[in-house]
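Complex shown without one protein chain; remaining protein chains in place.
Then we have chain A:
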Amino acid sequence: MTGTGFDLDRLLNTLAAWALALLWVLPLAYAVWTAFHPAAFEARFELLAPLTLDNFEKASNAAPFARYFLNTFLLVSLILAGQFFLCTLAAFAFARFEFPGRTFLFTLVLLQLLVMPDILMVENYQTMRLLNLVDTIPAIALPYIASGFGIFLLRQTFMTIPRELDEAARVEGASFLGVLWKVYIPLAKPTYLAYGLVSVSHHWNNFLWPLIVTNSVDTRPVTVGLSIFSAIDSGVEWSVINAATLMTSGPLLIAFLLFQRQFVQSFMRAGIK
């Protein structure tokens, strides 16, 4: 008796989960549909509608997306390299060194989880003007490279590494930087991977600050490029805009579909405190 009841319950749950999942992929599926079909089929769903890549071609001819991609690529690489370097050193200091002001400084670092650089855009823009960096890729990157989140995450990981390993390396004559390089960083690899994925996907998608601080084709990342492209609403067909949209999210989307498990685990790892 209870057996059938349980199965019904399970069936209903499965159905509901699937219904929600279908609802959730619908917008994306729809964008894919319009992007790969001629404009005539934008709102007509026929199984045998002809497939085409024209929309992608039109989109890439209408705006310098290749340059935007290069800018985004440079941007996320710069941010990631800076974050790994600065956050590793800071996290190591917080995890393994005793010094006056440690708690206070750590609180200041955590404060950045609340007060993100985007919120301070008015002042940060003035700073970039002073530094004469407006409309450069470093200007987009600099506010993010000392990441409170990254420091926190690496500190938590470093603190789980047994001190005996540390001491063993020191006995063998390694300096403290040598210990960091040979013991801590290799053991924290999963955290670096997790943080790297979260950081790249975050900054690939970032929009507001890049919008403010860039004003030329040579510096704009894809998100800003896309917004400008789709803002010219007169004349550009929806199917072309959708093609451009898919193109800009494409690399991340494909990476996500290929490495789904790693992505999900990374976000999980980054979320566990």
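Please note the rule applied: a contact is a pair of C-beta atoms (placed from the backbone, for glycine too) under 8 Å apart; a residue touches a chain by one contact, two chains touch by 3 or more; residues count from 1.
In this section, contacts and distances are computed from a predicted model.
Colleague: Can you work out the missing subunit's protein name as recorded in UniProt? Choose among "NADH-quinone oxidoreductase subunit J", "Sugar ABC transporter permease", "Hydrogenase formation protein HypD" or "Formate dehydrogenase alpha subunit".
Modeller: Per the UniProt record, the undisplayed chain of the complex is "Sugar ABC transporter permease".
Colleague: Just to verify: which one of A:S77, A:T136 or A:S227 makes contact with the chain not shown?
Modeller: A:S227
Colleague: Where the complex has a chain not shown, which of A:A63, A:L80 or A:I241 is the residue touching it?
Modeller: Among A:A63, A:L80 or A:I241, only A:I241 touches the chain that is not shown.
Colleague: In the complete complex, which positions of chain A touch the hidden chain?
Modeller: With respect to the unshown chain, the touching residues of chain A are 9, 13-14, 16-18, 20-22, 24-28, 30-31, 34, 42-43, 85-87, 89-90, 92-94, 97-100, 102, 105, 108-112, 114-127, 142-143, 145-146, 148, 151-152, 176, 201, 204-205, 207-208, 211-212, 222-223, 226-227, 230-231, 238, 241-242, 244-246, 248-249, 252-253, 256-257, 260, 263-264, 267-269, 271-273.
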